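Following: one structure in structure tokens, then a few remarks.
Removed: one protein chain of the complex. Kept in place: all other protein chains.
Showing subunit A:
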């Protein structure tokens, strides 16, 4: 790891100031992506601003059917939250399968969506749940937030503060984990709210997380696994790497989508 300067923010405004004062600063939340990346010298921020002690970023609330999760909420806290388990059990389940217990104790939802790893789990849920991403500057619809692989709509000085969404009528997430890393080789989050069905796909698309609009259409007509029989997934838009070919991933997406609908 290259040398860096550590700063601990105790409030959101202090974090903004510390980031603004840094030459090439980076926010440090759970550190479960940033620190491994710094160790590999793939990132070399001059300064890191620790958000773990910022109270404004913590906590889960559910009121009037709207779920709000602070950016600094850990995967373990989402997985273990009785409120999330009753409002959106699929999201609690998703969080409980991220990485391993030690990673879940540190890693946060804000860090995960800001990073937008093409194989991360949360981004698919944010798209399917039609979530709003709250920052220190504005509110962004998930559809506009996830721009491409490791790319989001966030500005350099923008801090994710929370995510919110309306609890779905039913939802499910199915992930085919890479046997070694446990990141998704294909992960599909399906959410139904009234007559609208949204489908978020992670791990598979060559441009990162995406919404499967043809699946959404088919499922809005009939919310059953069979409704997806006639939908074909184009391998042209899929990732291809040592873990799996584009054709393999295209096949997985459909299988995971069917399983998710069956489980929802």
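Going forward, contacts are C-beta pairs under 8 Å (C-beta built on N, C-alpha and C of every residue); 3 or more make two chains touch, one makes a residue touch a chain; residues count from 1.
We adopt the following convention: contacts and distances are computed from a predicted model.
*Asks:* What protein name does the UniProt record of the undisplayed chain give, "Nitrate reductase subunit beta", "Chemotaxis protein methyltransferase CheR", "(2Fe-2S)-binding protein" or "NitT/TauT family transport system permease protein"?
*Replies:* Of the names offered in "Nitrate reductase subunit beta", "Chemotaxis protein methyltransferase CheR", "(2Fe-2S)-binding protein" or "NitT/TauT family transport system permease protein", the one UniProt assigns to the missing chain is "(2Fe-2S)-binding protein".
*Asks:* Could you tell me which of A:65, A:101 or A:221 touches the chain that is not displayed?
*Replies:* Looking across A:65, A:101 or A:221, the contact with the absent chain belongs to A:101.
*Asks:* For subunit A, which positions touch the chain that isn't shown here?
*Replies:* Considering the whole complex, subunit A reaches the absent chain at 1-6, 8, 28, 31-32, 35-36, 38-40, 48, 50, 52, 76, 99-103, 105-106, 181-182.
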